[in-house]
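The complex is shown incomplete by one protein chain, all other protein chains being positioned as in the whole.
Our next item is subunit A:
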Amino acid sequence: MEKLNILIVGVGGQGTLLSSRILGNVALKLNFDVKVSEVHGMSQRGGSVVTYVKFGKKVYSPIIEKGEADVILAFEKLEALRCIDCLGKDGKMIINEQQIDPMPVIIGKAKYPENIIETLKENNKIYSLDALKIARECGNIKAVNIVLIGVLAKLTGINKDIFVEAIREVVPAKFLEVNLKAFEEGYNYHN
């Protein structure tokens, strides 16, 4: 592996920022140059959130642009659809099957697209799962982000222990056990 561009998309409040922090630490442990870029919007919750994690020998721009993502981690279906342009031609996308209606949909000014995952599967390599359910079963619905990181860990082929170590460093002690379980579940989900 010479470089890895990971795009993380989701809805404010879903824990995307923590994921990028973990991935940044993984890169550092692998002795890569790395940039992680996050943009906070107007509120703490509810808006689209986009985070970029780029590893490589030397990383200049912190941003992943159209066609540049090797992996996209989508915390929500609609956000997956929104960023599909960024996926590179051999890129893989991991999607949490959760649906969170944006306000224009809630108030009836827009429609939530149907069959998003099926549509995306037509032309892309998609790994989808109900991460919310898995997180709930592990004991904390907030662990969705770690479930997804588990899936990503398997796909990248990077040594699993490096991920576990990075999670240990970033996640507070009292949530660690649940999160390590969530990671394990995600890791073993797609064979």
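The rule is simple: a contact is a pair of C-beta atoms (placed from the backbone, for glycine too) under 8 Å apart; a residue touches a chain by one contact, two chains touch by 3 or more; residues count from 1.
As a working rule, contacts and distances are computed from a predicted model.
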| item | value |
| --- | --- |
| Listed names "Indolepyruvate oxidoreductase subunit IorA", "4Fe-4S ferredoxin", "D-ribose-binding periplasmic protein" or "Carbohydrate ABC transporter permease", matching UniProt entry of the absent chain | "Indolepyruvate oxidoreductase subunit IorA" |
| Omitted-chain contact residue, chosen from A:V34, A:M93, A:I134 or A:I167 | A:V34 |
| Subunit A, residues in touch with the chain not shown (by the definition above) | 11-13, 21, 24-25, 27-28, 33-48, 59-63, 65-67, 78-79, 81-82, 84-85, 98, 100-113, 132, 141 |
